[in-house]
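Following this message is one structure expressed as structure tokens.
One protein chain is absent from this view; the other protein chains keep their places.
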Amino acid sequence: MSVVAMLFFIVVLLFALLAAAALLTWVERRLLAWWQDRYGPNRAGPFGILQAFADVIKILLKEDWIPPLADKPVFVIAPAIVAVTMLLGFAIVPLAPGLVIADLNVALLFFFAMTGLSVYSVTFAGWASNNNYSLLGSLRTAAQMISYEVFMLLSLVGVVILAGSFRLTDIVDAQRGMWFFVPQFVGLVVFFLAAIAETHRLPFDLPEAEHELVAGYHTEYSGMKFGLFFLGEYLGMMLSSAMIVTLFFGGWLGPPFLPPIVWFLLKTAFFVCLYLLLRAALPRPRYDQLMGYAWKFLLPVALLNIVVTGAIVVATRSPAEVGS
Amino acid sequence: MVTTVLFYAFAAILLVAALGVITARNPVHSVLFLVFAFLQSAVLWLLLEAEFLAITLVVVYVGAVMVLFLFVVMMLNINVEELRSGFTRYLPLGIGVALVVVIEIANVIWFRSEGQAFVTPTPHAADYSNTKELGGVLYTEHVFALEIAAMLLLLAIVAAITLTMRTRHRPGLKVQDVPAQVAVRAEDRIRVVKVGPVKE
Partner (left out) sequence: MLANYLPILIFVIVAAGLGVVLLGIGFVLGRGQKDQEKLSAYECGFEAFEDTRNRFDVRYYLVAILFILFDLELAFFVPWAVSLDAVGLFGIGAMGVFLALLVVGFIYEWKKGALEWD
């Protein structure tokens, strides 16, 4: 790919992502309304679809306010961090054969580096706001995110063992025979739970917990800065859905009557909807339950998964191969 | 050629960020600069074709170690003015340490490298996996170092817990038992007493 073509691809992808995130706010409200037997936004345009764009305009025109006691530079940088790191995460997602911005050898680790960086966004936001609710919310978020990050990566070691590579295109290719959600079902469950906690979506949205922390780390944010947090959250949701599809559900693979990219997008859309359905279905756990669950249940399960997968892979390979 | 330009560009940013770490008045700003400095040094490692190490630097240092740093400086209520008052007192010691470091670096650069030119890493093919090569030697040739690392990590776990854990349930200490509170049923707490009419 020449540099110009690459630049074109990047810009197209970025704008597609921004549009998708905006549209997702509408999809979320419509689906929630449907499940709860309400109408949801249905006035602007067909099925209310223009509501998403109306909201973008609204959020741009809202007063861009910085609390006087806040630490100004940190307060402004914080929301940009989460939006930019989540956008960067998409650089390694293979949409179709050959259709990936950077096919890195260490793609999986790159994904983790980006989710790791997004922790700073909430921590800085909560600290810079100089507000009790924000600070409590950001502390909770940081502790929750770093806890769940541990076994998010642990849950994927099984996938890496099976594929023998970190490169996402190799992982997808290795799933031609069987999608990895069959042999790595435990890994899938752990990864999915961790992904929800990482993006702090419901039911694991304790950092925001409207009833006690009044939106937590972004209590003091307004206008486009609030919008960037929102953007980061929706991008994170799409990114983790895309990762679940790539790692466990064969990425772009599928029966040939549809082009690969359509398969990829369909599968990703399915998992995004699952994310939204969880919000409609599940109550929020207590914080001690959330943390205990992470360290006492998911961590041992993820470790066990690695041991069992490693043992099976070694046992089923030919002895000559193992002895070498 | 391009890599040389990139190297100097990123090294310059790294230096600026490192200067920011020590000149920022607010410790949280220092952490922000330090995170930035780590990211830049990861890029420098990448330019040396150390792909896996570069990304591990980001995951471990930026993703984990700096979060702890941030927790500590955010919440310890460090009074910067107080810290600065000791500046002149510690200045001689600081200069001494700085001199030692400068001499050590000079030693490595000028005397140890005598006769051997700086080797620019050979560029690898796009599908060359640094990680695989590393794993190949780490778990066979350097297995002893690996197990020592495991011991160190175990030691660190034990040390961290010993240092930070307080015995929460001293006798006489009132603590909240949330699960017990939630599990309470009305029958345990409320006794419905049927009071009959009082007869004279």
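Letters A and B name the chains as they come in the text, with residue numbers starting at 1 for each one.
Throughout what follows, contacts are C-beta pairs under 8 Å (C-beta built on N, C-alpha and C of every residue); 3 or more make two chains touch, one makes a residue touch a chain.
Remember, predicted model here, so these are calculated numbers, not experimental data.
**Q** Based on the whole complex, identify which of B:16, B:68 or B:91 touches the chain you can't see.
**A** Only one of B:16, B:68 or B:91 touches the chain omitted from view, namely B:68.
**Q** Of the listed residues A:74, A:95 or A:153, which contacts the missing chain in the full complex?
**A** Checking the options A:74, A:95 or A:153, the one contacting the hidden chain is A:153.
**Q** In the complete complex, the non-displayed chain touches which residues of chain B?
**A** Touch set of chain B with respect to the missing chain: 3, 46-47, 49, 51-52, 56, 59-60, 63-65, 67-68, 71-72, 74-77, 123-126, 128-132, 134-136, 138-140, 143, 146-147, 149-151, 153-154, 156-158, 160-161, 164-166, 168, 175-178.
**Q** For chain A, which residues touch the unseen chain?
**A** For chain A, the residues touching the absent chain are 1, 3, 6-7, 10-11, 14, 18, 59-65, 67-69, 76, 79-80, 83-84, 87-88, 91, 101-105, 109-110, 127, 129-135, 139, 142-143, 146-147, 149-150, 153-154, 157, 160-161, 164-166, 214, 219-220, 222-225, 227-228, 231, 287-288, 291-292, 295-296, 299-300, 303, 306-307, 310, 313-314, 317, 321-324.
The working rule: only the chains that are shown with their structure count from here on.
**Q** Mind listing the chain B positions that touch chain A in their complex?
**A** Result: residues 26, 28-29, 32, 35, 51-52, 55-56, 58-59, 62-64, 66-67, 70-71, 74, 127-131, 178 of chain B touch chain A.
**Q** Spell out the part of chain A that touches chain B in their complex, as residue ranges.
**A** 71, 73-74, 77, 104-106, 109-110, 112-113, 116-117, 119-120, 123-124, 127, 142, 146, 149, 165-167, 286, 288
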